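A single structure is presented below for examination.
Only a single protein chain was left out; the remaining protein chains are all shown in position.
So, chain A:
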Amino acid sequence: MDYAQALLLHCIERFRGERSANAAFYLLKGKKSAQTIQDASWYSLRNVFSSLPVLSKDDFNRMIEQLLRNRFILLENLNVYVTEAGKDWLNKTFDHQPFPKWFNGWKYSGVDEQFWKRISLLVQTISYWSRYHSDFLPVQRDLTVQFWAKNWLKQIKGSSREKLAYQFYEELRQILSAVESLGVDPNLFLLRLSGYETTGYTPFQIAKSMKMDEDYYTLLFRGIIHYMIDSSWKEKRRYVLLSTIVQRKGDLFYLTKSSLLTYRFIREGKTLDEIVHLRKLKRSTIEDHIVEIAVKVPNFSIDDYVPIELQQKIVIISDRLQTRKLKNIKDSLHEADYFSIRLVLSKIDDIRKRLDMNNELS
């Protein structure tokens, strides 16, 4: 529970009283609503998005009570703030248990669960198969996963059972060696697997034996899964088998129908004014669409709408004022309109990265 509290506190700190505690709950759970996705983008919280997908409202309420009791947060006119003591505790917790770098709930939430269910069943099946045993109780009871595994094995034709087992072993050994070289213990993943004469351990058991908070353990575990999905997709030739376990889908966040249509026009090279004319909609509506696109589409460039210089100014001002309130930003930067500010906030992490890079170069 400790680490979950730290994550909650982290969100509240970033919100600086501008968003409610409930907004943090939805963000940590990974709710795919427009508001939550915007919160994650504007307040640079994409990395912790969906970091606690099974958190219940009851547990959340208990955590808030606990934070209040410890005086780590305080409530002021329905706004919630982190105290100095809270900041200290948060820093200490993150120093001791850094948030896993490879964790990417924004990109892999849900996909990671599918990957785990499939790979755990495959390893178990291959482990028994290669020894010519077919009688075992599957670790995954989900029929869709069982059907998938059956098909997957059918498609891997032409190689013997021993060969398949060896290839699977070799790919896992390589990818886990890479994990180890990043300073992460591969056993966090491996101890979960079951196979012939080997029973996996539960997260509770592993966390306990490693003297670790269970939520933190689960985060590290999912981080390894995210790394495995990521690397296997990037190096398909090296990870021939692993890269086929989950399919690379389109974007995790689907655009609404109307925004999708606007997006199509943009890709055809139409300008904002042209789209307003073509779709016979209000300018503000099309602006809303473009903001939604900026939040949801990873490589969407806003340079056509906001000059790069103004982008940087907005980032600097909003970071200096430590706010994501449009009005506060606009009051200090008259040349920017609300549309530009919203667009920039949606891409703030990317722009900041570019800014840092320029500073380093110059």
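One rule holds in what follows: a residue touches a chain if its C-beta (ideal position, glycine included) is under 8 Å from a C-beta of that chain, and two chains touch if they have at least 3 such contacts; residues count from 1.
The working rule: contacts and distances are computed from a predicted model.
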> One chain is missing here; what is its name in UniProt, given the choices "Alkaline phosphatase", "Alpha-ketoacid dehydrogenase subunit beta", "Imidazole glycerol phosphate synthase subunit HisF" or "ATP-dependent DNA helicase"?
Replying inline: "ATP-dependent DNA helicase"
> Out of A:Glu76, A:Asp95 or A:Glu197, which is the one that touches the chain we can't see?
Replying inline: A:Glu197
>> For the chain left out of this view, which of A:Leu172, A:Ala207 or A:Ile266 touches it?
In response: A:Leu172
> Taking the entire complex into account, which one of A:Asn187, A:Thr244, A:Ser258 or A:Ser332 touches the absent chain?
Replying inline: A:Asn187
> What chain A residues would touch the chain not displayed?
Replying inline: 123, 126-127, 130-131, 134-141, 143-144, 162, 165-166, 168-169, 172-173, 176, 180, 185-187, 190-191, 193-205, 209
